[in-house]
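One protein chain omitted, others in place.
On to subunit A.
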Amino acid sequence: MPPVLRATGLTKVFGAREQEALRLAGEGVGRDEVQRRTGSTLAVHDVGFTVERGELFVIMGLSGSGKSTLVRLLNRLIEPSAGTIEVDGQDLRALSDADLRTLRNEKVSMVFQHFALLPHRTVRENAAYALKIRGIGAAEQRERADWALRTVGLLERADARPDQLSGGMQQRVGLARALAADSEVLLMDEPFSALDPLIRRDMQDLLVRLQTELHKTIVFITHDLNEAMRLGDRILMLKDGRTVQLGTGPEIISAPADDYVADFTSDVDRTRVLTAGDLLREPRLTARLGQPAGEVLRALGAAEANGVYVLGEDGRIAGVARDDLLARALQEGRTALGPQELVADFATTAPDRPLVEFVHLVGRSAVPLGVVDDDGRLLGVVPRAAVLDALAAVPARRGA
């Protein structure tokens, strides 16, 4: 499937000597030097990426990194100096003003940092704003707006004015306004930055829930790497208007591209970013039902382990064989590993769960934490060492 959004070589120069600044930037001259020589600001330089349908793509950078400019280039609220933007294969820069307005109205919605609601309109009228511009009938406007407000949990405040709502609620209206437009692409410019931490967490949860239901294509701007890691399928790290790194959260944490990224990742709560899948190791030892007990016991001794996962014919975990129990079985003359020798002394998790949800289970049993798929088959294990390793890991570049 083609990407919903494709940006190529996006560049923006603010200031009079645009062409000269572009030429210098093309020669690899840095932002400060371009500013000094031309007096123009190189806000964004040569940024390219694609966003797939249903993906939540995060653009992450500090203030001044050009992220707010970049997101506005994507719907041409700011006219790019160079580069192309395609939405559903349509070249935005080739569109007439009228066609661009139609595209913004129907295909690309935006959520703003300070909500940007119309203070003189009710919550419902704000939610219906795109539809009103579209010229849709009043009844359908109301129906769509009410659906969007219900989706964000604000329907009962539909007749209030924005200034009667708290900040978190106002941003829900901002979100409802974007959802009611039913556009494919959502551009979110630091939507939760102006909110209190607890409310921000609620809003992130809301966005995650909406995304599992609605599968929008989202470009999400933030300066908070924890937020980026929590929400983003992929993250683009922006610095001084240029791409520093593009990858998934765990990729960025485990292999930061430079010191700038490494500095960021050192503050990240890894337990929320790294998943069981990221920490997965091949089990050093497994046993099969019916295997000779003596052989299993010897293998355990060789591996200096106290227990082992015993798998059934289908690869599912039948239980755990413990060395003390195996020894007793042998003494009592039972030589084959049967179900009666096994105990349920183990814990499992799914590969997509974050570390914070299973860290308390690691190291509790004789066997390492098992990672199983939806059918209960053992994919691998998370030994205690792997967890400690991941939590302690100082990014390689940083230590160097």
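Note that a residue touches a chain if its C-beta (ideal position, glycine included) is under 8 Å from a C-beta of that chain, and two chains touch if they have at least 3 such contacts; residues count from 1.
By our rule, contacts and distances are computed from a predicted model.
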Complex member absent from the view - protein name from UniProt, among "Protein-export membrane protein SecF", "Molybdopterin synthase sulfur carrier subunit", "Glycine betaine/proline transport system permease protein" or "Electron transfer flavoprotein subunit beta/FixA family protein": "Glycine betaine/proline transport system permease protein"
Per the touch definition above, residue among A:G15, A:G30, A:G54 or A:G167 touching the missing chain: A:G167
Contact with the hidden chain (one of A:L73, A:L195 or A:A390): A:L195
Given A:Q35, A:T50 or A:Q113, the one touching the chain that is not displayed: A:Q113
Residues of subunit A (touch criterion as defined above) contacting the omitted chain: 75, 77, 100-106, 108-110, 112-114, 116-120, 129-130, 133-134, 153, 156-157, 159-160, 162-170, 177, 181, 187, 194-196, 198-199, 202
